[in-house]
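A single protein chain has been omitted from the complex, and every remaining protein chain is retained in its original position.
Which chain is which? They are A and B, in the order written, and residues in each are numbered from 1.
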Amino acid sequence: MAEMRDIVCEILEIDPDEITEDSLFKEDHGADSMGTIEILGLLEKQYNIVIDEGELIRMVNLSGVFAVVSEAAGWEREADPAP
Amino acid sequence: MVTGLGVISPIGVGLAAFAAGLRTGRSGAAPVRGFDTTGFEHDIACEVPDFDAADWLQELDPADLGRASRFAVAAARLAVADASGDPAAAEHTVARLRSRHGLIAIGTTMGESRDIDALVAQELAHGPAGMSPALARRINAGRLSVSIAHELGLTDVEPVTVPTACAAGNYAIGHGYDAVRAGDVDFALCGGADALCRKTFAGFYRLGAMAPDRCRPFDLDRRGMLTGEGAGVLLLEDLESARARGARIHAEVLGYGLNCDAAHPVAPDSDSVARCMRLALDDANVEPEEVDLISAHGTATKANDIAEARAIRGVFGDASPPRTVSMKSMLGHTLGAASALAAIGCVVAIGEGFIPPTINHEETDPECGLDCVPNEAVEADLRVVQNNALAFGGNNAVLLLGRYEEPS
């Protein structure tokens, strides 16, 4: 989570203590659509995952990002991920 | 005056094939063959299939040119042949051009970017010393325009490459128009060229701007652009020069407008786009109600089509804006060639009396609110056509073309 916070803060050009799990990238931190795409791109590369573009609408804050990344990376599954 | 047209496109090489393709709504989309697409989840683009520069170049060795320059030079040869009426008379036209002062202006987005991909692959394999001198000598963007001079044996020319991204074709045509109009030059060979490469494909893919399979401008379910490649070159002359040659006049450049959003590196600004259209209309001395057709930038991304439609309705009114088509539905986004190929498409439309359709259309997005002439060409009497180009960095260029009417 801290790693994701750092990635997001780097893209948004803000300090880590300015952001919370729920503060909104666009409304609270001035992100535009390109910023969200940059965040998605860096996360995919960092965790070697592929995030469906449709998930962008959920990636509005850090909790949303964490949820999407966890699912894409299969972290929350106990059993083997479905093929 | 537009007296020659040269086309290298994903739907046809040469004016006749291009015009036939536009009329039949031919799609240039196909699986990519020019580079390895392993790892991408989709691989559709609009390449120029089976292009062999040796078919078109008479003087230069294709090995000395990158792919974008080859397209540009081939299109220039085709434009000169087209301007000669009879292709066998092309040498006579070239001789005439050699004796006059001219401008060569070619627009591009990525230049010889494909060669840069190749150089990087060499560097990864063998280190910097493994970079090929022949490739390194091909990559300067200026070569897209000066190579045309070398191929045609033109020395009394000003060759300039205008790399203003996806509006570059309109910029180059406009620059040619200004130079001829001012009497600086007797003719201008102008247009745009780009060659597809993996870096370009990856970039648009990464931005989420690329559709998986079809380019569907103004459609409710559109999912973005397809990348493409090619070149379009126009020969412009003033009226006296055209008459002296007994040249056929395809159409007339009426004017153009340029501005910059100065806002966002990739997303367009409706108000600024509208302002650019007004600048073009003013420059051309054309009232909005005189515009019979708009050839849109129409990339089919969610953002572009909405912003562009809003700008069009802002200038032309909500009630009945002109029919607005996107040739990118057929050609893909040919980047620096896009507005040049679309301008040639506008000239074809004027001359042959039909509107090229917006293909892949199922349901018009009500937020766009435009008649995009879906799927099938329609016959139309067109006197004035507007060609939009909205590039990265808010570089906007709008061109107006008109039917040339011989004074009685």
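Keep this in mind: a residue touches a chain if its C-beta (ideal position, glycine included) is under 8 Å from a C-beta of that chain, and two chains touch if they have at least 3 such contacts.
Convention: contacts and distances are computed from a predicted model.
Trainee: Out of "Multicomponent Na+:H+ antiporter subunit B", "FAD:protein FMN transferase", "Osmoprotectant transport system permease protein" or "3-oxoacyl-ACP synthase", flag the one the UniProt entry gives for the chain missing from this complex.
Mentor: Missing chain, per its UniProt entry: "3-oxoacyl-ACP synthase".
Trainee: Touch as defined at the start, partner being the missing chain; which of B:L5, B:A75, B:A179 or B:A340 qualifies?
Mentor: For the chain that is not drawn, the touching residue is B:A179.
Trainee: Even though one chain is hidden, which residues of chain A still touch it in the full complex?
Mentor: So the residues of chain A touching the unseen chain are 10-11, 13, 34, 37-38, 41-42, 44-45, 48, 50.
Trainee: Identify the residues of chain B touching the omitted chain, counting contacts across the whole complex.
Mentor: Its contact residues with the unshown chain are 37-40, 108-113, 116-117, 119-121, 123-124, 128, 131-133, 135-137, 139-143, 145-146, 149-150, 153-165, 171, 175, 178-179, 181-182, 184, 198-199, 202-207, 257-266, 272, 283, 391-395.
Following the convention adopted for this analysis, only the chains that are shown with their structure count from here on.
Trainee: When the C-alpha atoms of chain A and chain B are each averaged to a single point, how far apart are the two points in Å?
Mentor: Centre separation, chain A to chain B: 38 Å.
Trainee: Residues of chain A touching chain B in their complex?
Mentor: 32-34, 37, 41, 50, 53, 56
Trainee: Taking the complex as given, what residues does chain B use to touch chain A?
Mentor: Result: residues 41, 206-208, 264-267, 303 of chain B touch chain A.
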